[in-house]
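All protein chains but one are shown in place.
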Amino acid sequence: MDVVEIKNLSIRSAEGQLLVHDSSFSLESGKTHCLLGESGSGKTLTSKAILGMLPADLHMSGDILFRGQNLNLLSKKSWRQIRGKHIGTIFQHPEQALHPSIPIGRQFSDLMCSHLPISRYEAEKQAEKMLSRVLLKDTAQVMKSYSHELSGGMNQRVMIAMALLPKPEVVIADEPTSALDVTTQAEIISLLRHLIWDLKMSMLFITHDLLLSSYLADTIGVMRSGEIIEQGSTERILGRPEHEYTKQLCRYRSQRILSKGGNSPNAPSSTAL
Amino acid sequence: MLQVQRLCKEINGRPILSDINFVIEDGGSLAIVGESGSGKSTLAQLIMALKQPTSGQVLFNERSLPRKGIKSYKEWYSDIQIVFQNTASTLNPAMSLYRCLEEPLINFTNLKRRERRDKILEYLNKVGLHRDLLKHRPGKLSGGQYQRACLAKALIISPKLLICDEIVASLDIVLQQQMIELLMSIQKERGLSLLFITHDLSLVPGLCADILVMKDGKKVEQFNTSALHNEEERDIYTITLLKSTESLETTWKQYATHDNKSTG
Amino acid sequence: MMNIIRVNKLSAAALLFIAMLLFMGLTASWLSPYDPFFTNLEQKLLPPSFSHPFGTDYLGRDLLSRVIHGIGDSVFPVFVVLSIVMLIGLFVGTLSAFWGNKLDMLLMSVTDIFTALPSVLLTIVVVGFLGFGMENVYFAVILSWWAKYVRLIRGLIHDVKKEPYIMASRVSGSFGMRTMIRHMIPNIAPQIGTILILDVSKVILTLSGLSFLGIGAQPPSPEWGVMLLDGKNYLQVAPWMGFFPGLMIFLTACSFQIVGERLRKGK
Partner (left out) sequence: MLRSIINRLLMLVLMFVLFSLFVFTLMRLAPGDPASMMLLEIGGGPEQSLVANLQEQWGLDQSFIQQYLVWVFQIFQGELGNSFMSGEPVVNEIMNRLEPTFRLISGSFLITVVFSIPIGIWLGLNEGSIPDRVVYSVTILGLSVPLYWLAILLMYTFGVLWPILPVVGSSSGLHYVLPITAISLVQSVYFIRMIRSYTIQYSKFFYIEAARARGLRPYIFYPSYLLRSMYIPVLTLVATSLPGFFGASIITETIYSFPGFSKYMLEAIYRRDFPVIQGSVLLVAAFIFVFNFVADILYYLADPRIHLDKQRWEI
């Protein structure tokens, strides 16, 4: 059963320029779908459309079904209740995603008290439990500190905990690790994969890195300047790409494989300069 | 030939760079690999005399880092040029591309207007940009075009050493690959010595002969690129850098291996 | 699309009004139907009519001609004042942006004084001691506006100095004044231009306001603020005496405001 289904989604800017062009895809429950594309290909806009948070001057057409319910027809209030509770979000720049002058513990209890009828004390207890699950040591200290007192990696762990705490059915991760160092990136990716699998959630993973999509995704949709040019299971897309652009992406990515037994090092390939 | 000796830099008490030493022979190429906060961009700015080091010195063909006086700076910059990180604002947004490229020629050479025009067209062609981009403002160029324009601006006064500070960080894979191949062809063609600064180890094989790994402002180790994979000699930090994408690469290779056979 | 066209039409109308205003101001003596200073008591306090579109004032002078001549007294001095303010701001602002901390601190406290105090207060003190006369009024207005431009330009230069292309211009061989002229000024000029046009509208209001308070231009000058002051005294009997000068101040200020807004949004 599809948790999220997007049908003929098109997003047009105020001047009429087509930013996202008639794209449709679906997200099966418990599975991870990856939107793969370079910056400016419209993947972040698509994720914002699902959350109903498109900027005021953009027009959106097409349907977004969440568990069969068309979100477009919902009132602002009910769409807001879905955000956070049923659809969690993890952003690209962790240190900017938390409010700079509110302690992290308070932001957790604000989130929980907005969705569940529980006391702030109970919310903070659950939050600390989730923080320990994202492998953060002295969780009590983290609860009291501000986001600018934590490193990028720690901030992202807090963001993951905050996205997963209300047990949403769907998690949208928009380039969660591209702003982090290579070493912390690996830890965060494996942590994310384990938690999503463990909590049986479905994830919409947005990235420009083919390696990450091969590691995390069950199905992939390749986007280029606002259009989904190819879509299918990971084996089909990465193994037997049909679209020329996807082929080029895979070929270049293979050339840059570091580990032994990789392909020939950077022999200048035939692509025209 | 660039010699960096015991270079240190402290900013309000915090050590950013401590005791960095390396040498780049004429025509040689060195990659400096390190994660964010390892001080590699500060190193680039010190070598470009945009900041003064706390201690230590930088020599290029026996001439030391310029401190005062525009003439000494100009001599230094006529030999060493830099392409900055692609923050899409290293070219003056109020100038046309033509005048951006003309600026170094006006300051460093006494070519006439006509000769300057030909020089600009020659380098524009070398970096693969079309002539009619010249009248546009830099703001109108795409990411890839912007970096090629910066490369042309740096190379137009034919420096002996080119420093690239994370020049492909924000480009997509296809443009990154084309930019690296362009750098390689220019380096071979003109025997240019290259200092390539990046956080992405996978860019380095094939481009640079030597690699210097940095962490928190200190030099971890320096070795030849061919020795990248024999783990016995390598420092544990270099190995973690190597290994960080390994688990991802193994899953990638399951899919990608058929791909290479079929399309070659 | 509609929104943009509508705003364009508005700013086109504003530009046309400004052009017309400047033209009328320059050719005031030929254009105005009557002599603005000619008093004719039989024609005292006539309501707006075909022969006197704006009516006449308590001395029988034709208000339309006075308004046209008033352009020279209300609008042109504003440009003079603002260009002086701009020059001071550019000079002192650049100086303080490049200078070390000490001068910067002193300068900032001095400018803080003049930006904190309303220009009415400064005019009261200047005119109060140095006496009436337009030079003192202009001096007072310059006094209260120069500080704003010093801070504006100092701020803009500080922002531009941090931009990577300034560092890149050093590497390409431009230093000191050359960087200033080729790289900094062209990038801050558009913003200064926009703010300048918006401030024309503010200074027109201020200058006419001072004349209205009686501490700016003095009767019988056809300055709009003075005419408005006379209009107030005859409000019951001849409301048109106050209405039309005020309307002109509003329309002039409004057209500069619209053009300024359009520039800021269109930038």
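Descriptive notes on the structure:
Per-chain numbering from 1; labels A, B and C assigned in written order.
Methods note: contacts are C-beta pairs under 8 Å (C-beta built on N, C-alpha and C of every residue); 3 or more make two chains touch, one makes a residue touch a chain.
Small disclaimer: the values here were computed from a predicted structure and weren't measured.
In the entire assembly, the chain absent from the figure touches the shown chains A, C.
Among C:28, C:157, C:217 or C:258, the one in contact with the hidden chain is C:258. Touch with the chain omitted from the figure is made, among C:12, C:26, C:80 or C:110, by C:110.
When the whole complex is considered, the residue among A:93, A:167, A:193 or A:240 that touches the unshown chain is A:93. Residue positions on chain C in contact with the hidden chain: 3, 108-110, 112-113, 116-121, 124-131, 151, 155, 201, 205, 208-209, 212-215, 225, 228, 231-232, 235-236, 239, 242-243, 246-247, 249-250, 253-254, 256-258, 261, in rising order. Touching residues on chain A toward the chain that is not drawn are 51, 53, 56-57, 80-85, 89, 91, 93, 96-102, 107, 110-111, 113-115, 162.
Everything that follows uses one rule, which is that only the chains that are shown with their structure count from here on.
Highest inter-chain contact count (C-beta pairs) belongs to A-B.
Separation between the centroids of chain B and chain C, computed from CA atoms only, is 51 Å. One simple way to say how far apart two chains are is to compare their mean CA positions; for chain A and chain B this gives 32 Å.
Counting partner chains per residue, chain C has no residue touching two or more of them. Of all residues in chain B, only 48, 50, 70, 73-74, 77, 81-82, 84, 87, 89-95, 103-104, 106-108, 150, 153-154 touch chain C in the complex they form.
Listing the residues of chain A that touch chain B in their complex gives 38-39, 181-183, 185-186, 189-190, 208, 210-212, 214-215, 234-235, 238-241, 247-263, 265-269, 271, 273.
Across the complex, chain B is touched by residues 163-165, 167-176, 182-183, 186-187 of chain C.
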